[in-house]
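The complex is shown incomplete by one protein chain, all other protein chains being positioned as in the whole.
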Amino acid sequence: MADEPRAKEGGFQGVAMAISLWGIVLLSVFFFLRYDVPELASDRGYLDTLFYVILGITGAAYILYQVALGWVIYRFRGNRAGAASSHWHESHKLEWTWTLGTALILVPIVWTGLVHWERVKAPAPDDAVAVMAVGAQFQWDFQYPGADGEFGRFDPQLYSIENQIGLDRDDPAASDDWVLTNQLVLPVGRPARILLRSKDVQHAFFLPNFRVKQDLVPGMLTEVVFTPVKTGSYEVACAELCGLGHYRMRAFLEVMDEADYQAWLAENAPGS
Amino acid sequence: MTAAVSGAMADRRQVNRLGLLVGLGGITMLFAAFTSAYIVRSGGADWVALELPPILWLNTVLIALSSGTLEAARRAFRAGRLASFRSWSAATAALGTGFLAGQYAGWLQLNEAGVFLQSHPKSSFFFVLTGVHGVHLVAGVIALLALFGLAATGRLVPGRSDAPALTAIYWHFTGGLWLYLLAVLSLLG
Partner (left out) sequence: MAHAKESFISKYIFSFDHKMIGKQYFTLAMIMGFIGGILAVLIRLQLGFPSQPWPFLENLFPVGMASGIMTPEFYVSLFTMHGTIMVFFLLSLLPVSGFGNFLIPLQIGARDMAFPFLNMLSFWTVVPGAIIIIISFFVEGGAAASGWTAYPPLSAIRSAIPGSGAGQTLWLVGMIFFVASFTMGGLNFVVTILNLRTKGLRLMRMPLTTWAQFVVGILGLLSFPALAAGAILLTFDRSLGTSFFLPAGIFIGDTLMPHEGGTPLLWQHLFWFLGHPEVYIIMLPAMGFTSDVLATFCRRPIFGYRSMVYAIMAIGTLSFLVWGHHMFVSGMSPFLGSLFVVTTLAIAIPSAVKAFNWLFTIAKAKIRFTTAALFALAVVSLFVTGGLTGIFLGTNATDIQLHDTYFVVGHFHFIMAGAGLFGAFAAVYFWYPKMFGRKLNERIGKIHFWITFVAYYAVFFPMHYLGVAGMMRRIYDPNVYEYLQPLQPVNLFITISAFVLFAGQLLFLWNYFVSMRRGETATGNPWDAAGLEWSTPAKPGHGNWEGDIPEVHRWPYDYSRPDRKRDFVGQWES
């Protein structure tokens, strides 16, 4: 109960705590400005916009709160002249303000998020370029449906070195199907519909530049729909732990303009 | 020793009962989790119906009877008729053991019909659910035997000991749980 240790305890620590909180805010924001999402190459820029809006809101809340926390720690440190603590501990008005205030800020975020989600999950248009991505430990096989636009059926009994995706060649729809390993090519400006299935464990189809990520679940067929808007070569990653080689389950996505794409198809697709 | 360390407002009986009820809540959640897994899985394309072994109905009768005999035991205990309590609790334990033996016979009947644990999802669930339920019933039988032993050595005092009532709550719960599982297994999927 002696006052002496209290004064000592209030000395340097409170100031240091305030300064370090402000310093952390400063440094974290400074460095945040140096890192950005990977260059955008799809039509999903609206997801980036939402990301930046949330970043603005939460960033402001982060800065304001931490600065305020530092300030009250500095201002109410025990050793300052005339320090006295107050018994005041309730204000329904204040408590309701921050309860409802938080809720109000969240409503537009939730709403926008849900609207964007609907857009991401919208079914593919009929003219979409469809490719089936087959994930396996540790490679990606991309099955193109060929001229008939239909994927031939597969049978797990047929998996082999030569037939990685177990394509059943007896199926008429399979006759013109062809497969690329670790290489996906898409035309720019046309919606792409990538169907996803796994041969073994779970994987995740992650296109960092396209804001696309979707798990591949054995026994399920999942899909993503997006439109590449920029030509170039991009990396495809696996984002779900799938085994020892998870870290090197990498493929490439080549986005070409329509003329190059048609030329490429003519050169590579069998029977054309 | 436990009596010495209980708090000022402690009423041992109330504490034990609440403890049991809370524990039953946990067991309920275990089976709720199994049930939701069952419902999800029953939507699968490979789900096939399972002809439940007929002996289950006999087992159900046994466990229903056992709840009755245990009630009789509890009444006898409350009335201070210890000899009668002993016989009724022994009868309950016997019926419970009979139920367990019947469940085992049910498993064998399935095996004879060519249905094994890994045959198809419903059979898997059947063995898991009856097995986990059986484990809980074994605990109940052990509790009953302990009661019988305590009563035989004069360590159960009517009006003071709450163990028979607690055991009865648990026993009725496992009985009810069986009816629930039977309903799930025969009505859902």
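Chains here go by letter, A and B, matching the order in which they are written, and residues are numbered from 1 within each.
One rule holds in what follows: a contact is a pair of C-beta atoms (placed from the backbone, for glycine too) under 8 Å apart; a residue touches a chain by one contact, two chains touch by 3 or more.
All values derive from a computational prediction rather than experimental measurement.
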Contact with the hidden chain (one of B:Leu52, B:Leu117 or B:Ala146): B:Leu117
Positions on chain A contacted by the hidden chain, ascending: 1, 6, 9-11, 13-14, 16-17, 20-21, 24, 28, 31-32, 34-38, 47, 50-51, 54-55, 57-58, 61-62, 65-66, 68-69, 72-73, 75-78, 83-91, 94-95, 98-99, 101-103, 106, 109-110, 112-114, 116-118, 120-121, 136-137, 156-157, 159, 166, 199-202, 204, 206, 208-209, 211-215, 217-220, 222, 235, 237-248, 250
In chain B, positions touching the absent partner: 1-2, 4-11, 14-15, 18-19, 22-23, 25-27, 29-30, 32-34, 36-37, 40-41, 44-47, 117-118, 120-121, 124, 128, 132
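Everything below uses one rule, namely that only the chains that are shown with their structure count from here on.
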Chain centre separation (chain A, chain B; CA means) in Å: 48
